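For this depiction, one protein chain was excluded, whereas all remaining protein chains were kept in their positions.
Up next is chain A:
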Amino acid sequence: MTAVLAPPAGAGPTRRPAPPPSPAPGSAARARRRRALAWFALLAGPNVALLVLFVYKPLVESFYLSTMQWNLGSPVARFVGLGNYVEWFTADSTARVLTTTAVFTLTTVGGALVLGLGLALLLDRRLPGRGLARTVAFAPYVLSGYAVGILWLFIFDPRYGLMSAVLRGFGVASPQWYTVEPWPLVMIIVVYLWKHLGYVALIYLAGLQGVPQDLRDAAALDGASPGRTLRSVVLPLLAPTTFFLLVTMMLASLQSFDVIRSMTQGGPLGSTTTLMYQIYTEGFVNGRAGYASAGATILFLLLLAVTAVQLRFLERKVHYA
C-alpha cells in the first residue's frame, strides 16, 4: 500500500477572523462572530467530517480492537487489555519483521533519493527527446503496484525471465529470486525503486528548475567545477525538496503493500514480511484482528515518531529560499 497524502487539514486560507478593532455594541459583534463561525463551519465542516469519519474514527476503533482477542468474522470477542501488545513485543518474529522493515525502508528511500536526483539532473539537461524521456521515467509511478509486481515476477523468473537471460549472457547464473534469501527481499526493493523513481525525479526536477540560473553562473565565474556547483549551490537549494521527499517517501515505503502482496506474499518464510504486511497477514490471513490492530497501532506510533524526528532534527538543516 502506498501512502496517499491528502491535503493537510487546516492548510490554506482558513484563518481565524480578526477581532473587531474596538468593542462594538454587543449585538452587532455577536452577529459578526456568528456569521464568521457559520462560514468556518460551512467551509471546514465537510473536510473535518470526512477526516473524522475515515481517519480518526477508524483509528480509535483500531486501538479499541487492539485490546480484544477477536477472530475476524466472529460475532464475539474477548477483552485482553494490552495482551496483544505484550505478545507482539515478545514474539520471536518481531525482530525479524522490524529488521526487514528497516532494510526495505532505508534502501528504497535512500536509493530513490539518490537515483531520483541523478535522473532529474539528467532530465534537466537540454537533450533531444527530453519530454518523452520525462514521461517514460514518470510512467511507472502511475501504474498499479499490483500489476507492476506481476510483470516483474516474469522478468525475475530464474528459468524463463528476461533477467535470467541477461545474466546468462554475462555468464552468470540467475539467483533463485523467489526462494533463496535474501533475493526475494532484493527483488521487491528493486521493483519498488523502479516504480517510485519517476516520482522522485519529477519532484527533484521541479526543484532544480527553481534554482536560480544566476547563482550557477556566479559559481561558474568563480571557477567552481560542475561537481562543486552541485554540492555547494544546487544541493543546499534543493534541501526543502529533499526534506519533502524524505518524509513522503518514508511514509509510503513503511506502508508499502501492493508490490509485496503481488510478488512474494511476505515469503518465503517471512523474509519479505514488513510490519505493514504483517498487519495484513495477521488480520486477513490468520484472522487475528485484535493482534493485527495492535500491529497497526504500533506502526502508527512508529510513523509518528519517525516524522517527528525528521521535523525536529532534519528540518533545522533545511534552508527555504
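Please note the rule applied: a contact is a pair of C-beta atoms (placed from the backbone, for glycine too) under 8 Å apart; a residue touches a chain by one contact, two chains touch by 3 or more; residues count from 1.
The rule we apply is simple: contacts and distances are computed from a predicted model.
The chain that is not shown carries the UniProt protein name "ABC transporter substrate-binding protein", picked from "ABC transporter substrate-binding protein", "TonB-dependent receptor", "ECF RNA polymerase sigma factor SigM" or "glycine dehydrogenase (aminomethyl-transferring)".
In the complete assembly, the contact with the undisplayed chain comes from A:58, out of A:58, A:118 or A:182. Residues 1, 3-6, 8-11, 51, 54-62, 65, 68-79, 157-159, 173, 178-180, 240, 244, 247-248, 251-252, 255, 265, 267-270, 279, 283-289, 292-293, 296, 299-300, 303-304, 307-308, 311, 315, 320 of chain A touch the missing chain (whole complex, contact as defined above).
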